[in-house]
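With one protein chain held back, the other chains of the complex are shown just where they sit.
Our next item is chain A:
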Amino acid sequence: MDVYSFYKQQLGTLNSNQKHLINNLTMLARHYASTPNQVVDAIHDQISHLKPHYRLPVLYLIDSICKNLAQFNYAHYFKPYIAKDWLESYTLVDGSTRSKLEELVITWRNGGPYGTPLFGEQAQLECEERLYGNGGWKSSIPLSYGPSRTLVVSELQAALEKRKLHLQYYPFDEKVKSHVHALSTLEKILLTTNVPPDQLNQIYERVKSMTNDSTPLVGSTGAGGGAPPIPPLPQSQSQAPPPLPTPAIISTPTPTPPVQPAAPIPVLAAQSNPLLQSLTPPPPSTANAAPAQPGSNLSGLLQSLTASGLLKPGNATAPTAAAGNGSTTPTSLTPLTINTNTTSDDSDKEKQYDEAVLALDIVLDNNDILCPRPNLDKLFYDRLTIQCPQCPRRFGDTKSGKEQLGEHIDTHFRINRRNKEGSRGVTRSWLIVLRDWMNDVADDSLASQRGPMASHEDSQHAQQMEYRKKLESSSVPVPIDAEEAAQLCPICKEKFKSEFSEEDEEWVWVNATEDQGTVYHATCFNDRGIEGMDGVGQASSVLGKREREGSTASLLDSVDSKKIALDDVTTDSVKIEGGDDN
């Protein structure tokens, strides 16, 4: 069977919105990453034949594949279809699913590398036009209907995330800092209180006006959509000399000479500037207190935020646009931008570093190693100007550096998600044997940057699912005797589910196993814990992506279920050895 047919067949299992199903199919897509077209075609063909309420999980699957397998660039292959698939589904589904689809499409807005739209500007716009009318999110045409709460929250969070990302690169951009504060305050209010529709609309307009503000942010793309992200100038410099803290000042940065983003001096200047301090957001205590008195307080807060210049009035689109033109033009002309845009010289930068290091006159000698050599610590930073927002890892401002950063941030995302879901069941792995260790050779591919365990987790999960599936499909013929047929699983005290087995041409209990004349649920029996282990298994390999052929026995070793001591699992029986019963 070719990949297309096989994947399409597997898609048939995705009949409900279950995480493990989506994960399985994502893993499968990873497996077939060499033939992305076949996978993408299978998904696209599948979705167009699905009934409306089956579509959301498939769209979630697309989302999962594109975000989790970013290194295989699946998004590129979905690009031609995604808008059509999403729009069609959006028209068909009911209200609650709609809001889920809205949330989804908003996460796509910054889901690509560097906060670019996951499926490109064009597809994003097509989808968003359905939500916001002509011009998408950036249009100034008001919504024909009031925005839903989830929509506002997602918009707000998207705007917030984007600014937070920006701040990681330009931590001293006071303007964006103030935006972040304002947005977090709003987010807190939205999440903790029941905001009336008119105020919801008000917030929505404010958030929108902030998004329309053309502050150059990390990940902002030009109209072409495909242009590489243009790193902005540090904003702290451009707002230094205003005479009065009025809202207008914030949105009209004056062009200034380019500043090295890494230089620490402007930082101090910005922080010690009393004017900027007066502009800094109200202390967090205000924000914490706000949710306690919802409603009336909110409009007051919004007004005070507006007054302090942190938010612009929602209808002030014309001055914003003018200011935007004023600020973007000089930015794009600065030499700094041009320098950082030339990413073709990856190897040149490495060469320069190598030469700089080799040129050092260091001798391994007792006196020489004591010699202070000023500024050599810069070798750690000069080439690696981009720092991960969440940890101290640094990456070069080059194509490959950015790719690595994208991968790296992706892993953060997955770990954070896992931590949110609770890391229950994570265990220390067994150590690997010499044969595996000596071949655990790191390669230069990007995948190795993800850490060896990343894919191990996935494959382990897949193995676990496979094993679980095996258990669930094991069956026992339904006893003919009526009394026996009414028996319950002695472990969970629940009924068995009977099904007609085409294969055996008789009625069977599924997820059932027989042990010494008693029938149990196979999964219950597996989970009940067995004392007195016997037999020696294989150490499970933790080599992650370097998959090796594993016997069933070694697969079972990494199954994440409680205390199993199964020697053999077949589809129709589960045999236990060394248990108490023997």
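Simple rule for what comes next: a residue touches a chain if its C-beta (ideal position, glycine included) is under 8 Å from a C-beta of that chain, and two chains touch if they have at least 3 such contacts; residues count from 1.
Simple rule for what comes next: contacts and distances are computed from a predicted model.
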item	value
Name of the absent chain as recorded in UniProt (options "Large ribosomal subunit protein mL43", "Ras-related protein Rab-36", "Polynucleotide 5'-hydroxyl-kinase GRC3" or "Guanine nucleotide-binding protein alpha-3 subunit")	"Polynucleotide 5'-hydroxyl-kinase GRC3"
Residue in contact with the excluded chain [from A:T13, A:N73, A:T91 or A:N439]	A:N439
Residues belonging to chain A that touch the chain removed from view	171, 264, 267-268, 350, 353-354, 357-358, 360, 362-366, 368-373, 376-377, 379-381, 383-384, 387, 390-396, 401, 408, 411-412, 414-415, 418-419, 423-435, 437-444, 448-449, 451-454, 456-457, 460, 531-540, 542-543, 556-565, 578
